[in-house]
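Only a single protein chain was left out; the remaining protein chains are all shown in position.
All chains are identified by letter, namely A and B, in their written order; residue positions are counted from 1 within each chain.
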Amino acid sequence: MRLSFLNAERRTLMPVHRSRREPTVAELLLIILEGAWSIVVGLYVTFINFWRTKVTDRYPHRDPALNWQPRPGYRGDFALITDRETGKLRCIGCQQCQNICPDGCILVVPEGKGKERHPKEFYIDAGLCMYCGLCVEVCPADALTMTPDYETATDDPRKLVRDIDYLRERGMEYDEVLRVQ
Amino acid sequence: MTTETRTRTEELTINMGPQHPSTHGVLRLVVTLDGERVVQVIPDIGYLHSSMEKIAERLTYQQYLPYADRYDYLNAMGNELAYVMAVEKLLGIEPTPRCQFIRVMMAEMNRIASHLVYFATLGNDVGAVSVFLYCFREREAILDLFEAASGQRLLYHYLRIGGLRNDLPDDFCAGLGHFLSYFPSRIDEYDKLLTKNRIFRSRMEGVGHFSAEDALSYGVTGPCLRGCGTDYDIRRADPYCVYPQLDFTVPTFEECDAMARHLVRQEEMRQSVRILQQCLEMLPEGDVSVKVPRRIKPDPGEAYARVESPRGELGCYIVSDGSEKPYRLHWRAPSFYNLQAYPVMCKDAWVADLVAILGSVDIVLGDVDR
Partner (left out) sequence: MSLLSQISNWLRLTAEGLCQRWGIPLLFVDLLAWMVAVAVIIGLVLLIVLIFVYLERKVSGYIQTRLGPMRVGPIGIFQTAMDALKLLIKEDIVPRGADKILHTLGPILFFVAAMLGYVVIPWDDKAIIAKYVDLNIGILYVTAVGSVGIIGIIMGGWGSNNKWSLLGAIRSAAQMISYEVPMLLAIICVVMQAESMSLGRIVTGQQGAYLSGWYCWRPWLWLPLILFFIAATAEVNRVPFDIPEAESELVAGYHTEYSGMKFALFFLAEYANVFVVGLIGATLFFGGWLSPLGHPDPLHIPGFFWLMAKAFAIVIFLMWIRWTLPRLRVDQLMALAWKLLLPAGFLAIFIVAVVLLYI
């Protein structure tokens, strides 16, 4: 006996192994049982997951005990490193970072000649930056780095333009972290 | 006296997207409906157009690399691989074996991550929301590994011309091994929860049918083509990197419907796990980068490199005029070709099928619009 009424207009409601013919009564019962079983199995899966450890990261209310940090090498906010001995920025104002930056978000204004060369102004527009890290890689003096600081959100886009003082401060702040790396 | 009642029916044109929740980004579909049946569907693309190819013409070879990430953002490593391979072809550089292995590992991890997003969004589209979260949970583990290696979670900029940004961190292999140890059981879980589910199957089986001939004539590649029973995978058809040394199968299904495409992806995740396990075993020691000149100036000429992205054949075509910048760069974007076949698949579909089929084609709008 064929149950032709099970054809939902064009396709079968519950195709048996995707065949185009209508299922027989026995097949239909099998489909229903199998369907019910698949639902039970699905319920079982969600049930186990109910008891699994929760993965929610309760940022910004993280458990301080965890002391969560990005992985080393994370590309976050920028910093200029100060040389420990001389107390001056390592940067030699060569402008290579400015030239390599694909977005053109770095502006270095150098001052002085030869060994005395140092940056007078140093701007990075973090709002324009895509954190590719090319500027850091290209730097011959290892002066420019990226800190693991990822919380750079602000309410004013102008604050995203980092100037030389900001970068120097950042470098001081992250001195230890960066040196370890 | 007789009264005559005449019902007049009209076709309904509705606009699906660009802000529709399940068009996977900013795709606009102009849908003509007859009741709940689809008469015609016209994809309207370009909302995410970002001049990816034109940008290349004003940037040097190194500078363009981070942009390659951004074009198909779910497969950043794969894009980098295609681009880097094309440039290396131009320059005639051969990367070190360790580098090759790591590249393959990254590409395969990214394939898993991308397929997980596919699973997640498809589950969401057909109404099984929990799968969405489960898949993202597993994807998170992969992203953590990527972060450890490259310092970023989505747009890695990890591959470099002639090598890599840096070698793998020490704990990477252990972390990956751990992930691979539990991930197959998670795939089984999705299989039970979603793929084997009767309702899901009745939503996917026989839906979005299109034949292998259609697929080939539309240039459809990837899981969509393999779901039509055609065994075509760049990793096999035109092997690159170390794929010839690896043992894996290319899953194909004959049914030509949305379910077949779904099963192909599910099986591919398992195969990727196999590949990754082999890579972990075979990973040689040594340098990861070869020396390349600071200024990359390839000789005039052209190069085409293609890789198997999670969505299909991803090609990068570069023409060099001998200067520091590419003269022309073109992406062969798999999603774009696959989307062309979408109206064919949607013939006679129901409204609800539209999203299921779109999900099964697995487009990424960044890839479509470039």
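Following the convention adopted for this analysis, a contact is a pair of C-beta atoms (placed from the backbone, for glycine too) under 8 Å apart; a residue touches a chain by one contact, two chains touch by 3 or more.
Quantities reported herein were computed from a predicted structural model and do not represent experimental measurements.
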Next item on the list: Could you tell me which shown chains are touched by the chain that is not displayed?
Entry: A, B
Notebook entry, point to check: Which of B:L91, B:C256, B:V288 or B:L354 touches the chain that is not shown?
Noted result: B:L354
Margin query: In the whole complex, not just what's shown, which of B:V41, B:V126 or B:C228 touches the removed chain?
Written below: B:V126
Item checked: Chain not shown: contacting residue from B:L193, B:C224 or B:V273 -> B:L193
Note to self: Just checking the interface: what residues of chain A touch the absent partner chain?
What the structure shows: 5-6, 8-9, 13, 32, 39, 42-43, 45-47, 49-50, 52-56, 58, 61
Margin query: Need a quick check: the contact residues on chain B for the chain that isn't drawn.
Written below: 12, 14, 20-22, 36, 123-130, 132-134, 137, 193-194, 197, 199-200, 202-203, 350-355
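The rule we apply is simple: only the chains that are shown with their structure count from here on.
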Margin query: I'd like the Å distance between the centres of chain A and chain B, where a centre is the mean of that chain's Cα atoms.
Written below: 19
Margin query: Going by the contact rule set out above, which residues of chain B touch chain A in the complex?
Written below: 59, 62-67, 70, 130, 134, 137, 140, 144, 147-148, 150-152, 155, 157, 165-166, 169, 189, 192-194, 196-199, 202, 205-207, 255, 257, 259, 348
Item checked: Complex interface listing, chain A residues touching chain B -> 10-15, 18, 31, 34-36, 38-39, 41-42, 44-46, 49, 55, 70-75, 100-102, 130-134, 137, 146
